[in-house]
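Not every chain of the complex is shown here; the ones you see sit where they belong.
Which chain is which? They are A and B, in the order written, and residues in each are numbered from 1.
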Amino acid sequence: MSGRLEAFRTEREKMNARILATGTMTTKRFFNLDTATYHDGALDALTKEFAGLSASMVLRCDDCIAYHVIRCYELGATEAQITEIFDVGLIVGGSIVIPHLRRARALLDELIEAAGPR
Amino acid sequence: MSGRLEAFRTEREKMNARILATGTMTTKRFFNLDTATYHDGALDALTKEFAGLSASMVLRCDDCIAYHVIRCYELGATEAQITEIFDVGLIVGGSIVIPHLRRARALLDELIEAAGPR
């Protein structure tokens, strides 16, 4: 795991813990729901992560994109598959998505370098 | 096919044809790209339609949601699978998605009634 990915995860976990420690019951329940949404069900977890990734791309949230790229990769998605979801995000969301695509591609490169291609 | 679905398709095809007849080379090429994005590739067409559906939900575009729900259903998605993509859109995009979910659910009901459940 590269330093940048590690830093992303550490900050993410630290502040999520802080939000849960200070949040209301509503806050906690929403975080639980968010996790449960991507579990295996009628669709497998990976298909739902792909759907979460395209949604994050068109809403243009770098941290959300990073999270779903990492999850897709952990669940066994190939580089070619993730690239095609990048296309869905790009075509649905337009050129405004490109700066986020640049950062998503850089992160995917880091993931592949750390773990080896598939 | 119910009257409402038929009306959606007729209007969509008529105005798409009009846009292509009056558009520039850029317009035409973008429409071609849009179609090509959802073809089978490293991911099958249905997985990409699911990704297009979740993206359309969080961007809250009724016509785009309708189009992708229809395509998912045509490609063999079950009601339970589409419902889980609705969840991804709802959790990523929040309560602001609910009015669009109401209309998407009504359209899915029409599709199922017209074609029978799976």
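The rule is simple: a contact is a pair of C-beta atoms (placed from the backbone, for glycine too) under 8 Å apart; a residue touches a chain by one contact, two chains touch by 3 or more.
Quick caveat: nothing in here was measured; it's all calculated off a predicted structure.
Here 2 of the identical protein chains are placed; the entire complex in the file holds 6 of them.
Definition applied: only the chains that are shown with their structure count from here on.
Centroids of chain A and chain B (each the mean of its C-alpha atoms) stand 23 Å apart. The touching residues of chain B, counted against chain A in their complex, run 33-34, 37-38, 41-43, 47-48, 50-59, 64, 78, 80-81, 83-85, 87-89, 91-93.
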